[in-house]
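Heads up, one of the protein chains got dropped from this complex, but the rest are sitting where they should.
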């Protein structure tokens, strides 16, 4: 290995917070492609309410700017800009606010390619912070995947670590389709290797841990909970394979299937209400495509209620590693 | 049987168009309970763009009115009115426009009961026309169930015939929770018995046809397609049981399970894109709860693209009875 | 001479008339073809409003882009979408401008600057706002035009986008076609105050024009486009006009006030423009020649459309784009 490669490998192993990895990816893409613009509420001068984007507006003053509180206009304008040669990245601050941006995503951005019969594509990214566990209450803790999961033409990205966040965001910005990019608020300060900076293809899952007895399919913070649960299970001699789907849509089914064929037992761990979530889609695919390999298939998700504020209530709402491990032991 | 009962039975068998049954249910509830109000775009003076509500504003002049094109305000105001003692019914003309009404449904109406710790309930109904096959193109032909399916606290109603439409709408209006009530545009002129006018409980499926070899779970127009497919299958000696779920949420799982235990084969027929739809939820439940009874489980849905306009394209997009029957034969 | 030949250069009076006539006859044909079962679903015709789209489009240059509504045939033809391509699309044919996939309410023709006919009220405004943002970012002296109706002024997109456009001084022209009604409801009964006062409250220059006077529309548009190209920001035009036909094919029409239709028919733009041409000294034979040629063009277009092939489902562009397909 040459010194240069060594240095690259070493650089890729530098640790960085997930939020910094996202800021870095944005910075890199803004520098790489002048068609990229980035806007949102308080993202420019203030650098974002979660300090994800500080410095970007200084480094790219013409292409990073603050907007009014106008989510409909922000999303609708992203569509118009995307079909006119830009590659807009928009921050809708909390994922809970995404319904306000949904109409143009659903009825314009994800339809344009098809209804125009392929005249033009719509390269845009909407970033939002999502998820619970931060004591933010019912309207700032949701997981919006379910609301958007059934929209053809939309890609949904859900990274679990800094390197993936960086690589997936770069891929999202370079993608020719509308992409929802979710960032878990509990992972913003998670540290991990910064990665080599190459785009991570949308639609490729990662095997986060190998194991032979049960497959746990999950994403985002769920990956960390699943890995911790796998440690507990290992102590009981149960080998859990953890699959980080990384993108919810498109979903990397082959990677899941390979694992299920090996373990015959499938658990899908979803942060989000049980009913109508993406875990159901994974189970459905398993039933349709791998029934003969399945000894067990089930979901671990959150209750069908809003997310409560009070610590004991919120902690109970989200299953932690212990509860996950216990449920898996009980079920398989 | 007394003459009075005879008359009631006869009355219940009078046939009526589905759209008239909906107008009738609204009229009956407006007459029964003065807390009920009804508003929407062009619903009062004009009687609705699909002629569902003619005459209502004449009969209930103070409680039926036309609004501006302000879906956000209409839905948000329904919440405020519902917690202040009214039982609003709102028409959002096409289901495709529902994202504009989603924020307040998601973040206010369905959260109030829980976050207030049960201080107050939110009795409101949003009615919309949905579905394809009308040559209305991509933005007026969608099935919005998937976008709302993952929202705790929301009931979703999807009737297939006039009597159910009437009874379910009455139950929806009397329900203490936010309800989305979907009306399929291709069923508006469907005729059927008007029913006895009793509310049909939300969360109770109906067995539309009995059969021993395969269970077809579906809703709305799918019920009619499934029944026609069942006729075709019967000619081949295959007995298909057709279950009309009637409400998507809450879902009547016991009725589905009873059937699956009998037939061991489950087909879920959904009008709507395959990925992320409610059919996935049904298969997931089947896998979780009835794996040992399952020889087959799969979905028949529409492609993961927008709905095209041109007749040959749209007809190809929606599987009809023949294609459904052929697919089922192939799969089981 | 086709409609597409000259949308971006100075346009003669007769040519303006011809374009309006093409739209009128196109819409009349659609109405007939709908009743014949050759056009499907629903249609929202532009009859009576032709002077607005034609007047606006006559001022546009290559590179400018237009967002229209579900009532979009007029804007489409005015910016130069091929009459044949649009007709074929209405008939659901493979040769339609969107291959039959869009239909009346959703036409896109990027080549002619038509980014879409938006089925969601207000959608055209948001999309055009983004187009204008792109122009500004790229320092391109082009302008985005948003067409929309009076009823749309009560919707969230309207408000948010007017503000955003003005704050960022976007090169954008808002064209509010005030035909008095949102579907079957008189807009003044559900609208507080005058529409023009809304952009004015944000400091957006806002003017009312006679939307049946193609030259008035043209003059106001030229002014507004000049401002926009000069980085002076958006302009708002309220074009007063009237829809001579139903809102859509199922319209009962009972809402019209007594005498209203007659009064507006008397000042409908095709008639008014014809009279003005004569007054301006155009020879009537030239006019009748244009009329005959438009009638003939439409007949030929329809004949070809009825023979055009149906699309094949196998040609679907699919769920995801990977670059532009064509």
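Quick notes on this structure:
Per-chain numbering from 1; labels A, B and C assigned in written order.
Just so we're on the same page, contacts are C-beta pairs under 8 Å (C-beta built on N, C-alpha and C of every residue); 3 or more make two chains touch, one makes a residue touch a chain.
These numbers come from a predicted model, not from an experiment.
Among the chains on display, the ones the left-out chain touches in the entire complex are A, B, C. Among C:62, C:197, C:286 or C:312, the one in contact with the hidden chain is C:197. When the full complex is taken into account, the listed residue touching the unshown chain is B:83, out of B:21, B:52, B:83 or B:130. The residue touching the chain not shown here, chosen from B:108, B:218, B:255 or B:310, is B:108. Although one chain is not shown, part of subunit B still touches it, namely residues 37, 62-63, 67-68, 70-86, 88, 103-104, 107-108, 111-122, 152-153, 155, 176-177, 250.
For subunit C, the residues in touch with the chain missing from this view are 154-160, 162-164, 166-167, 189-194, 197-198, 200-204. For subunit A, the residues touching the absent chain in the complete assembly are 41-42, 45-46, 49-50, 66-72, 96-97, 100, 134-140, 303-306, 308-313, 316-317.
The rule is short, and it goes like this: only the chains that are shown with their structure count from here on.
Computed centre separation for the pair subunit A/subunit C is 40 angstrom, with centres defined by C-alpha atoms. Annotation: 32 Å between the Cα-based centres of subunit A and subunit B. Contact with two or more other chains is made by residues 103, 107, 111, 114-115, 152-153 of subunit A. Among all residues of subunit C, those that touch two or more other chains are 99, 101-102, 106, 118-120, 156, 316-319.
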